[in-house]
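Have a look at this one before I ask anything.
What follows is subunit A.
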Amino acid sequence: MSEAANSETMDQTVAEPLLECDGVYVTFPRYGAEEAVALRDVSLTISRGEVLGLVGESGSGKTMLARAIMRLIPQPGAITSGSVTFEGTNLGELDPEALRRMRGRDIAMIISNPRGELDPLQTVGQQIGNVLRYHLDLNSKDVRERALDLLKQVSIPDPQRRLDAYPHELSGGMAQRVVIAIALACSPRFIISDDATSGLDVTVQAQVLELIRKLVSERDTSMMFITRDIGITAHYCDRIAIIYAGEIMEVADRGVFFDDPLHPYTVLLLAAFAQNERLRRYWLGEDKVRENSGPSAVGCAFQNRCVRVQQRCLAEHPVLTEHRPGHFVRCHFPVERP
Partner candidate 1 sequence: MSSFRDFPLPNLNRRNLLQAASATAAATVMPRILDIPAAYAQAGSTLVIAAPATPQSLDCNFDVSLGTFEAIAALYDGLLGFEKIPDAGVPDARREDIAFHADKPGGVNMVGKLAESWELSPDAKRVVFKLREGVMSNWGNELTAEDVRWTWNRAFELGGLGAFYTAVTGLKKPEDIKVEDKYVVSFNVEDPNPLLLKIHTNLYTPVYDSVKCKAEGGTDDPWARKFIENNSAGFGPYQLQQLVRGQQAVFQARADYYGGKPAIDTVVFKEVPTSASRVQLLQGGAVDIAQYLQPLEIISLKNVPSVAVETVPASFMIWIELNAKIEPFDNVDVRRAMNFAFPQQEVIKAVYQDLASPLNGCMPNIYPGFSGEFYDYEYNLDKAKELLEKAGHGGGFKSTLAYNAGDPVQEPIAIIYQSALRKIGIELELKKVPAGSFYNFVTDRKQPMIFYVDSPWCPDPGYSLTLYFDSKSYVNYSNYVNADVDKLLAEMAATADESLRLEKAKEAQKIIMDEAPWTFVCYPNYTMARKADLKGWTYYTSNNIRFQDFSR
Partner candidate 2 sequence: MQILSYIGRRLIFVAPQLVGILLVTFLLLKLIPGDPAVMMLGPFATDEGLARLRTELGLDHSIIKQFGIYLWRVIHWDLGTSWQTTMPVTSDLAQRFPATLELVTLSLLLALSIGMPLGVIGARSKNGIIRKLVEYYGLAAGSLPDFWFGLVLIFIFYTILGVVPAPLGRIDFTIIPPPEVTGSLLIDSVISGNWLALRNALGHLILPVLTLGLINAAPILKMTMSTMDRMLEADFSRYAEMCGLPDRVVARKALRNSLPSVITIVSVLYGFLIGGAVLVEIVFSWGGAGQYAVQGVLNADLNPVLGFVLYSAILSLVIYLIVDLIYFAIDPRTR
């Protein structure tokens, strides 16, 4: 959908695009059947300093998108079409070494469940140090200082001691802060936070989110904030994208998005999230939620769960169109509200 991407005009608050995904397809070969499409026609733009929330359920392709940007698609999947451009460079044209140098230095990732993802055999200091050493060519003394400094920045209590701690000795929240420190180590221009807080207690979660937001805004770093929790995006994101079955369903600035969602799936998500019966009714209208069922390969991916499904949805694949300026939606029949 290059048309949609191209036509997306820059928000007035944003100067230039930092990262641009253009019609990205990620497919996995399947056998005896058509290949499985993990990402379909994903076009997104993220500007400098912008925080984009990417919301979708598990398996919707959020993580795949993050990996596509980093160019770390698991075997045997591949980006079969489209491009990812970062600061004007088409990442697909970079050689593996350049890509590697980019990862962690220019584009960093904050992962969820960090205790399982950190190397169990290395201390916190070593793991932060690794990134510093291999990206910034620091010597080991500087590395230690910098690592300590980073731990301080992410407000880890008793950082000196934590530096020599192993992942299993950390609490979930602390491990999360370590991962953030690693992500920040090289002052990247772009950070992907992949469900970063999902495993944490609610109070810790809030602290960590606050920390991320603070650090990101201090450094004028852009961020893609991937989450299953649409509520979080309301607080922390400038713009929100909804992904379903590997497709971007709706993209809009925060205000517009929550006030006036266009896609039935967005409505469904908001309704599911809402505690408020009045709001629920407002978002859901009289529609009833259909039985849960998987995405469809033909026609609209959401057709099986859509309360508003019509004949056209079964046959014709909808494209992402700019319904209003800056508000894109992929639906034949967007939700219109009085």
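Here is the rule we go by: a residue touches a chain if its C-beta (ideal position, glycine included) is under 8 Å from a C-beta of that chain, and two chains touch if they have at least 3 such contacts; residues count from 1.
In picking the candidates, the idea was that all candidates are chains of the complex that A comes from, given by their letters.
Worth saying up front: this structure is predicted, and the values here are computed from it rather than measured.
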item	value
Touch assignment for subunit A within the complex, options 1 or 2	2
Subunit A - residues contacting candidate 2, complex	70, 72, 75, 100-105, 108-109, 111, 113, 116-123, 130-131, 134-135, 166, 168-169, 182
